[in-house]
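After this line comes chain A, so read on.
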Amino acid sequence: MSAGSFSGGIRLSISDVSANKPFERIIPSGVVTIPLRQDLGGVCNAKVKKGDEVKVGQVIGESATPEGASIHATVSGKVAEVIKAYPHLLGGFVPAVVIESDGKDEWVGLESSADPLTTIQQAGIVDFDIKPVPLVAKLNEAKSRRANALIVNAMDIEPVLSSRSRLLSERVQEVACGIDTIKSIIGAASVYIAVDENAAQAISAIGSACGGAATIVGLNPKYPQAIDLLLVKSILGKEVPCTEAYCVADIGALVLSVETVAAVGRAMAEKKPVVDRFITVTRSNGTGAKNVQVRIGTPIREVLGHCGISVEGMGKVISGGPMMGTAIANTETPVTKEVLGIFVQHEKDITRFDAAVCIKCGLCVEICPVGLMPFIISGFSEKGMYSKAQDNDIFTCIECGCCAYVCPVMIPMVHWIKFGKAQIMAQRSSE
Partner candidate 1 sequence: MSLRDIIKMIVVLTIVSAVCGGGLALVRISTADQITYQKIKFIKEPALKQILVGYDNDPVSDRKEIVTGKDKKGKDVATTFFYAKKAGQVITIAFETEAPGFAGNVGVMMAVKPDGTMQGVAVTTLSETPGVGTRVKEDPSFCAQFVGKPLTANFSLGAEIQGLSGATVSSTAVSNAVKSGVELYTKHKSQLGF
Partner candidate 2 sequence: MEDYLMLVVSAIFINNILLIRFLGNCPFVGVSSSMSSALGMSAAVLFVNVLASLICWILQKTVLDVFGLEYLQTLVFILVIAALVQLVEIIMQKVAPPLYRALGIFLPLITTNCMIFGVAVLNIKEEYTFMQALVYAISTALGFNMALILLAGIRERMDSTARVPKLLQGVPICLITAGMMGLTFAGLLGLAK
Partner candidate 3 sequence: MAARIVKEFTKGLWKEIAPFRFVLGLCSVLAVTTDVKNGLGLGCAVIFVTTMSNVLVSALRKIIPDKVRIAVFIVIIATGVVIVELTMQAYFYSLFLVLGIWIPLIVVNCLVLGRAEAFARKEGVMLSLADGVGMGLGFTISLVVVATIREILGKGTWFGLPVMWEGYPGFEFMIRPVGAFVCLGLLLGIMNVISARGRRKRK
Partner candidate 4 sequence: MAHIREEEGEVVAVEGNQAKVRIRRSPACDSCSTHKTCGLLGEGETVLTALNTVGASKGQRVRVSLKVEGGVKASFILYLVPLAGLVAGALIGYHSQVLGDKDISGAVFSLLFVVLTFIGLKYYAHLKYSGDQSYNPKITKVVA
């Protein structure tokens, strides 16, 4: 199927050297630290205490709500500590369980359940996307809004990452099984699989596995095509009415990343909960890129070591990609469900966005994939004119970063826009 696109957006010049690298498995050797909050659900309650013996797949954090995702041990061994305040990736503190691996890798499987939703909940599946939401919550919402199109997003969020295309070509069966399950849960009429049109391997693999059950859509990997708003526009030709809390379910679509769907397939077929992440690790100069399958809780330092990336002269370590990823404070930070990839920038490659003055060249306007006038919004935020920023649709911004990327004076536009949004929210909550 050919598909539409969107105006604006960019092709990143960084080449995706990792696309054809198969996943390498990383089993943590020593200690794993598993934060008890890894999604937008809530903090899970610790089910273990210091000294407990645990096995891989054993629930160590149970969600406080029925829709939340559980958290599992990812190595077998002994609980070394339950930390009350462990620094979270995005700031703040959450509880975390530290497990000392015994190297045996003993597993416990999921209990069988008639209701696939229960299985998904117990398997701790979230939608592995920029904002990981517990999958059950997402499915329930889609169901209640009668979403009838399921879109499996195998487009990589950012071009330097290739884990999704790779996963699709390696784990076709799991994906197919996951699609079946989810399709039956929400009663979707149609299924689309969005794939980078250049990822020939993935396309042919899924093509032969799915037969006619799903439509495979090859898309131009123009950034940020993988954002669900733009994906539904390209595939379904419809735009989601953008309110402050937009939801693609509003137009009857459910977009799930391919990793999510594969996890569902694995949970249904093999009764395995989520203990691994499938991520791409890249450096700013493109060398040493690898796709890895890594246990949750493994310190990023260990992952980098495995990929042969030295800590020497390291400037920035980014969870995710260079455009939307979160820079992390510390390489001891563990891989969690929130980590979409790892991008390492050396000191000399760090880009400094200055508080410069816009020259109104209009490049940002041309590039913005959602049709905003970024320089105006950012300008109003900077000058504290928040209501005007709101009049100019600040909340429609998806923070893709294209505007800042092209700006010749390097205004930190996304930061200003985030700032504006935060100030508006703060003003509202104080009223």
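In picking the candidates, the idea was that all candidates are chains of the complex that A comes from, given by their letters.
Assume a contact is a pair of C-beta atoms (placed from the backbone, for glycine too) under 8 Å apart; a residue touches a chain by one contact, two chains touch by 3 or more; residues count from 1.
What you are looking at is a predicted structure, and each value in this text was computed from that prediction instead of being measured.
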Self-check item: For chain A, as assembled in this complex, the candidate in touch from 1, 2, 3 or 4
Solution: 2
Practice problem: Spell out the part of chain A that touches candidate 2 in their complex, as residue ranges. | Solution: 357-358, 360, 375-376, 379-380, 383, 385, 388
